[in-house]
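All protein chains but one are shown in place.
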Amino acid sequence: MWRFLGTRIAMGAFTIWITTILVTLLIHAVPGDPVQIMYAQSQGTTPEQIEEVRRSLGLDRPIPVQYVMYMERLLQGDLGATIRGGQPVLEVILQRLPNTLLLACAAMFIAIVIGVPIGFLAAYREGTLTDIALMIVAIAGISMPHFWLGLMLLFFFALELGWLPVSGNGWLNLILPALTLGLSNAAIFARLTRSSMIDVMSQDYVQTAFAKGLPKALVLRRHVLRAGLLPVVTMMGLQFAFMMGGAIVVENIFSWNGVGRMAVEAIFQRDYPIIQGFILTFSVVVVCVAIAIDALYAVLDPRIRRS
Amino acid sequence: MSAATHQDGPKAAPGFLRRLLSSPSGAIGLAIVFLLIFCALFAEMLAPYNPTKMGAGGRFLPPGGDHLLGTDEFGRDMFSRILFGSRITLLIGAVAVGISLTIGLAVGMIAAFRRGWIEAILMRSTDVLFSFTETLIALSFVAVLGPSLQNAVIAVGVAGIPFYARTCYAAALVETAKPYFEASISAGAGPTRLVLVHLLPNVLPTMIVVATLGVSTAILAAAGLSFLGLGAQPPTSEWGYMLAGSRDYINRAPWLMTIPGIAIAMTVLGFNLLGDGLRSSLDPVERK
Partner (left out) sequence: MNALLSVKNLSVSIGDKALVEGISFDLAPGEVLSIVGESGSGKSMTAKALMGLLPPMASATGTAMFDGANLLAPHSKTPRGTGIGLIFQEPMTALTPVLTIGLQLTEALESHGLCSKDEARRRAVDMLDRVGIPDPAARMRQYPHELSGGMRQRVVIAMMMLLGPRVLIADEPTTALDVTVQAQILDLLKEIVRETQIGLILITHDMGVVAEMADHVLVMKAGKAEELGPVRDLFASPAAVYTRDLLEAVPRIDAVSTRSGLDTQTLLSVRNITKTFQTRGALFKSGAAHRALDDVSFEVRRGETLALVGESGSGKTTLGRVIARLTAADAGQVMLEGTDLTGLNGRDLQTRRRAVQMVFQDPYASLDPRQTVGRTIAEPMIIHDTLTKTERTQRVESLLDKVGLSADMAQRYPHEFSGGQRQRIAIARAMAARPTLVIADEPTSALDVSIQARVLDLLEGLKQSEDLTMLFISHDLAVVRQIADRVAVMRNGRILELGPASALFAAPKHPYTRALIDVAPVPDPARKRGKRPVLRGDYPTGPLREADVGHWVAT
């Protein structure tokens, strides 16, 4: 198991390292002069100021040198300063990251709590009307753009019914964005759970459990559910990454003050230090969650735990 | 689709189509996709108004009457905009999936066929990109290239490559390990013949399913970017962009929100159903 986790951690570290390279290169991929573009929108910048920025970002040096400079600052926790306002990027991100993580976790919780039981029920009733109806709902859920679902929820629950606030950052404000993100992913979990359970139910060991005369409920709970949930657990890391991606859109709909909303604003304002910081943060979060999920999986599956 | 029937061989084609149509999801999906293609092809003839002409009727006319789906804040006819939007949407799906599929197929097949260090480099980098997630790749691309529909489509296409490459690689690995492939090696077949005659036709069915489902993902992703303002720019009749504009009039004209949303959802549903149908009619395990 330590070997398994060791390779996963090494792989994650490798991914983050590649990200730092890509992030350094990113600014050079921009067609034209990045500094000019960044300051195009703010008036009254003198050529001297632009040169100053160029120097401070190290953009006048060869790329490998830039990378070393970037890494040196990064290891000291310095992600640079925002173009607009000149605040430290790390500070800006850390201020908003908890909001995004909160949203993603809440959505994950909703997705699992709704999706997994539905998938299990559908598999249990495979081929019946219940199964078909649930799977129609699930595929409709997958097909629904979550930005549209968000708008609809906003329209009904906030505007028409007035039950929930339109925007803001309180607990009540969390409900709609989390539902938006959670519901569309619940459909994915439902489909995955169903196919995994159906697969397990046709296995010899389930037949063997029945042949021992175990009651159906016990077979399902002990033999089917435990083995059938393993693929669902492996998918959770990837799903969390999707949620983080989805959060970008959802935060914008509900004016939820997370890193996604910050990133989109930064793209409009060409604030590259923020974009760089965002990409790096995003990959660190995704990699950490993936490793945590792998650890969970390793504990749950004895074939890995005891190897 | 046409490629799938072709690859299934001339004899098997009718059986394949029959299986596809006899599965409810396949039949419904195919119908929706055909309807969409029809709308896209004949948008000029079907549309009662010019989609970008302002003041075609009054502003914020509710659905019904002269304007089947109402008008928007500039008095543009919604029905015409939706029709022309289907053309853009299909184009987005086709181009983005085209990019992902072509490069994904090449990377996956080369990695599985050549093995060794080529395989290691290709698949390790694919793994790294895959863990970035498609959203982040697409967003980074738009951040670099600047917001436009064209850039959004390229971004979505590139973002899809890791997934296509991995799926293709997995499928190709299975095929190259099969005895028929080794028998061809034994017969003295060279790399070109092995890849084009044996490998490609056998991974294509899987990849066609992936691509069909991928059209859904691509359309959703591109519409999402447009919704954020990072894709289509005015006055394009792109559905995601239309949806974004509806936010300001959500109380006054809710149909501006519901109609493009339904259009996107139906399109995506169509491709999802078709993909599911294709999968079960191509997969011998699910074949009953």
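For clarity, chains are labelled A and B in written order, and residue numbers in each chain start from 1.
Here is the rule we use: contacts are C-beta pairs under 8 Å (C-beta built on N, C-alpha and C of every residue); 3 or more make two chains touch, one makes a residue touch a chain.
As the structure is a computational prediction, the values presented were derived from the model and not from experiment.
Chemist: Given the full complex, what residues of subunit B touch the hidden partner chain?
Modeler: 7-9, 11-12, 178-190, 193, 197-198, 201-202
Chemist: For subunit A, which residues touch the unseen chain?
Modeler: 3, 7-8, 10-11, 14, 127, 203-215, 218, 222-223, 226-227, 230, 300-303, 306
We adopt the following convention: only the chains that are shown with their structure count from here on.
Chemist: Can you list the subunit B residues touching subunit A in their complex?
Modeler: Result: residues 25, 124-125, 127-128, 131-136, 139-140, 142-147, 216, 220, 223-224, 227-230, 240, 243, 246-247, 250-251, 254, 257-258, 260-261, 264-266, 268-269, 272-273, 276 of subunit B touch subunit A.
Chemist: In the complex, go through subunit A and note every residue touching subunit B.
Modeler: Contacts found on subunit A: 11-12, 14-15, 18-19, 22, 26, 29-31, 139-140, 142-145, 147-148, 151-152, 154-155, 159, 241-242, 244-246, 248-249, 252-253, 263-264, 266-268, 272, 275, 279, 282-283, 286-287, 290.
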